[in-house]
Every structure is written in C-alpha cells, then in structure tokens.
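Structure in structure tokens, see below.
A single protein chain has been removed from this complex, and every other one stays in its place.
Presenting subunit A:
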C-alpha cells in the first residue's frame, strides 16, 4: 500500500506518527468495555447484591429520582469548591512567592509550614467544626487550606529550581529584584505550578466531599449522605459520577486556559526514540 498523505502538496511536518488508527482505538477500548461488560454481568446476572453494585438500569432510575435535587446541589458544591480552590491557589502561590522573595517572611513562616505541612487536612475537620461551626465559611476554609498547602510548597520548590543563569542574565541587563520576580521567576515556575494547580483542583473536590460531610444542608456531598441513609447505593454512585464529571471538566478547563501561556514549552518532536520509550507517542 502506498502511504500518500492527504495533503501531499503542503509541507508535511512530522507530528504524531499515525499508527494504525483502528488498532489503537480497539486497544484503548478493551479495558473500558471489559469493565462495563463485567458490571452488566455481575449486576444483571444477580451475582452481586444491588445494595453493593446496582445495575445500569437502577442507576438510571436513581438519576431520574435525583434529577430535581441535582441542579441546586451541583450549584452549591461547584460554588463552594471553586471558591475554596481559587482562594487556596491564590493564597498558596502568594505565600510561596513571598517566602522566596523575603528572608523575613521565610524566617517567620518556613518552620511553621514545615511542621504543619505533613498534618492531614482531614484531621482538622473536628477542630474546624468546633472553632468555626457548621456552614459554608468553614467548608470553604477547609478546601482553601488544603489547596494552599499544595501550592505553597510547590511554588517555593519551583522557585528554588529556577535556572540561576536566567537570574544572572537579568541582573546584568539591569533588572531590579521586582522585575526579576515578575519577568523571570514567574514565567519560569509557571509550567511547574500548572501541574500543582491541576493536582490541587482534583484534591479540592475531595476536600469538598469531606467538608460537606461535616455538616451541610445542601450540595452533592450532603445528597450523598442522604442517599446513604436510604441505603440507596445507586443514588450514591450517581453523585459520584457527577463529581467525576465536574472534576474532569475543571481539569480540562485549566488545561485549556493555560495553553496560550505555555506555548513556549510545547514540543513538536513527539515522535522519535525518546518519545516511544517515554510513552509520549
């Protein structure tokens, strides 16, 4: 067979190597299809009690039952998670930048941060309840705290890894400290921060579930507790799926938003020996 590219006239850049498309697609479908098949077999076949594993039909019914409650629950949860995530991200990055910039801030904060960083945020839930009571405020605070720790640590670490040659070059070109932070440090650390921001975004949904479990009157987590009291496993799973969709959507949104800002890091040389070993084909 002759491999003639469709746009043979145009200069063809070696982008992704077009493997045999159908074969790859088939390979990628194997695991999901097997899982779905297994699920159907176990649930419809009556092998597993629906209390533990409801069938697709039961989930669809549960979804229809929850339909009326979902919009307001989603609105509450998304509002709370995003608020906590944004506050926590801003706080964490600012704290990291501040500690890198000022030795006073570093002396004041670094020991406290080092000591408190390994403390699991979830362990603070009873304290939060005691101190701040029940309500949106403490829930948002919990999410913000969890995300800010992730970003504070990453920011500081990323700044430590800034290539000194770039800082020296900026210095010899007459850049002030402030300019270096704005024009050299920030762009240098941005790609690293991005990874941390995605991790923090994913974590913020988990923090939200925990926050809602400590007492809320609305939201997806609350809905989940209610369904649990009715032993409605299908309902719980529906909420889990909603969480998954929301988390995926936020992750995609972050990736989409950062694309224009990290164009300088994107590599065209995806094909090649290294890519095939690193699984980047």
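Definition applied: contacts are C-beta pairs under 8 Å (C-beta built on N, C-alpha and C of every residue); 3 or more make two chains touch, one makes a residue touch a chain; residues count from 1.
Everything that follows uses one rule, which is that contacts and distances are computed from a predicted model.
J.: What does the UniProt entry say the missing chain is called, choosing from "ABC transporter ATP-binding protein", "Molybdopterin converting factor subunit 1", "Na(+)-translocating NADH-quinone reductase subunit B" or "2-oxoglutarate synthase subunit alpha"?
T.: Answer from the record: the omitted chain is "ABC transporter ATP-binding protein".
J.: Quick one: which of A:47, A:112 or A:173 touches the chain that's been left out?
T.: A:173
J.: For review purposes, identify every residue of subunit A that touches the missing chain, sorted by number.
T.: On the subunit A side, contact with the omitted chain comes from 165-166, 168-176, 179, 183-184, 187-188, 190, 263-265, 267.
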